[in-house]
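Only one protein chain is missing from this complex, and each of the others stays in its spot.
By written order: A and B. Residues from 1 in each chain.
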Amino acid sequence: MTDTDIIVVGAGPAGSCAAIAAAKAGKRVVLIERGPFPGSKNMYGGVIYPRILDELIPDWFEHAPIQRWVVRRSTMLLSDTGAFNIDYRSNAWGQAPYNGATAYRPDFDNWLAQQAVAAGAELICSTTVTGLLRDAQGRIKGITTDRPDGDLTASVVIACDGVNSFIAKDAGLYKSVDASNYTLGVKETLSLPKSVIDERFGVRDNQGVDIEILGGTSGVNGGGFIYTNLDTIALGVVLKLPKLSAQKKRPEEIIAELKRHPAIAPLIEGAEVIEYSAHVIPEAGLDMMPKMVADGLLVAGDAAALCLAAGIWLEGVNFAMASGMYAGQSAAQAVTAGNTSASELQSYTKKLNETFVLKDHKKLRKIPHLVLSDRVQHKYPGFVTGIVERMFRVENPHPKPGVRRILREERKKAGISLMDLVRDALTGLKGFG
Amino acid sequence: MSLESLRAANNIERDNTWAEISFQERIDTAEFRIHERAHITVNGDSCRGCTTRECVVACPANLFVPTSDGGILFNYENCFECGTCYLVCNQAGAITWTYPEGGYGIVFHRT
Partner (left out) sequence: MTIAVCLKWINASGQTDVDDDRFMGFSYADQAALEYALRVAENTNDEVIVVTAGPVGAEAVLRDAIARGAHRAVRIDIDRSHDSATIAQAIAQVVAHCALIWCGDYSSDRGSGSVPAFIAAELSFAQALGLVEIQVPADSLHPIRALRRLDGGRREQLEIHGQAVISIEGSTARLRRASLKGSMAANKQAIDIVTVNQVAIETPPTRAYRPRARTIAAPVGSSALDRVKQITDTSSAKGHGETVHLEPREAAELIVNKLREWGYQS
């Protein structure tokens, strides 16, 4: 007899959704969190797309502690002094059935974990899982923790222990760990009065803005972001790890330079840093994903590298919630069937393959590499802003140059060969499908 | 883009630029519940042979300090528990990395 049916390690979005799904299926679930409360270890650069919660918590939008609904979505290309911005606004995104929202993870994740408790899961905080228990056949049968008398047995362990997932590594599910598959996200939470944020970003009430930035990261491959909360702005950069150390620029210096950019500085003028935070992101998508199933073990969320970093689409929490939910459902089915072997638990991978979780990743497989490639990072922002700069600069009495001439000259100035341009365009077109 | 070239390009006077906060002020905005056990240990002997010192640049909490004798001084107290250091480290066995005891370490508030 095991202590419980299912142990979920980590009460982030993946873990809590796994716990909700398994508890709703009538299983005994223990949800273990190493922080003093769920969400206390979690930060992101981001937006939550919570529609996947419809299945588990139908009225989530009435209760989820969100900051603002994103109604303006911008993609910004920064050169040293210029900024090219594609901005789309839709107030419909701020009404049911809603789209993306900004939220503080210590609020959102804690709320989600409380939904798991309400569904019947048992939440244990301030407990770090230190390893896996195995039976004589090597089958996983539970966990060890850093508490006295801290072993706990179960039929299935669901590892939702985040990007560093020592459980997935301990179980041998990762082939190798390569720093180039990861990026470092650092961010500042900047305090400004709500009225000032509303005015500067052209929104009101709980409407919010999401700005994704390419360029402006001081020569380090990566990107930047700005999100509006009610009375704070989240501003940060995402940096490709091996490049970061090669450039000899520290993360906070790169943030500082982004904040000084003439297109960014007026947005945040007078804002005070009220919290600095950092986290690692699994960036390489399908190419870094571990095996997600072993005998008695499932892996979900960041622990399974289920994070979509595809340039114009940057999503993670929704992939975590979905994979967690499917893991919880598969685990519950396996417990009911009395067989929690890897082959029985494959229903989880099947489900991931049938849904957006892996479909999006397969479709966009090449995009993370393209976005973080040197050309896209260092040449295209200058190329695009150079074109726009010349197209809209009126230099009378000189007549306007032709667009083709500008394109040719700017391409040469940026040092991009026609071949490369065509190749990247094709990769992009194919990749974005 | 250097700060100077940026200022020159925009005719920005020094006084008008963003008033940066010190690193100490920056890190003080985060809450750390410090446990007496160091959850990360750094083997200084391995670091002496390291030429790249990637951790010194990459650690967002600036916890790796090079010493004059070629080693690395490491503080665990203000750690974000992000994992950057062991990912970028290319000296096998130099960094032993675990999470702090349950309930301790970084506590985010509005992230």
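In the analysis below, contacts are C-beta pairs under 8 Å (C-beta built on N, C-alpha and C of every residue); 3 or more make two chains touch, one makes a residue touch a chain.
Just so it is clear, the structure is predicted and the values come from calculations on it, not from any experiment.
Here the missing chain is touched by one residue of A:G150, A:G219, A:P262 or A:G428, and it is A:G150. Only one residue in the set A:T127, A:T232, A:T349 or A:Q377 touches the chain that does not appear here, and it is A:T127. Touch with the chain omitted from the figure is made, among A:S16, A:N42, A:N110 or A:N318, by A:N110. Interface with the hidden chain, as seen from chain A, comprises residues 30, 36-37, 40, 106, 110, 122-124, 127, 145, 147-152.
One rule holds for everything that comes next: only the chains that are shown with their structure count from here on.
A separation of 22 Å divides the Cα centre of chain A from that of chain B.
Residue ranges on chain B touching chain A, taken from their complex, read 1, 3, 5-6, 9-10, 17-18, 20-21, 23, 25-27, 29-30, 33, 52-55, 57-58, 60-62, 80-84, 87-88, 98-103, 105-111.
Chain A makes touch with chain B in their complex at residues 34-36, 39-44, 80-81, 104-106, 125-128, 130, 145-147, 163-164, 166, 177, 179, 182, 184, 186-187, 189, 218-219, 229, 232, 234, 241-242, 244-245, 247-252, 256-257, 259-262, 265, 273-280.
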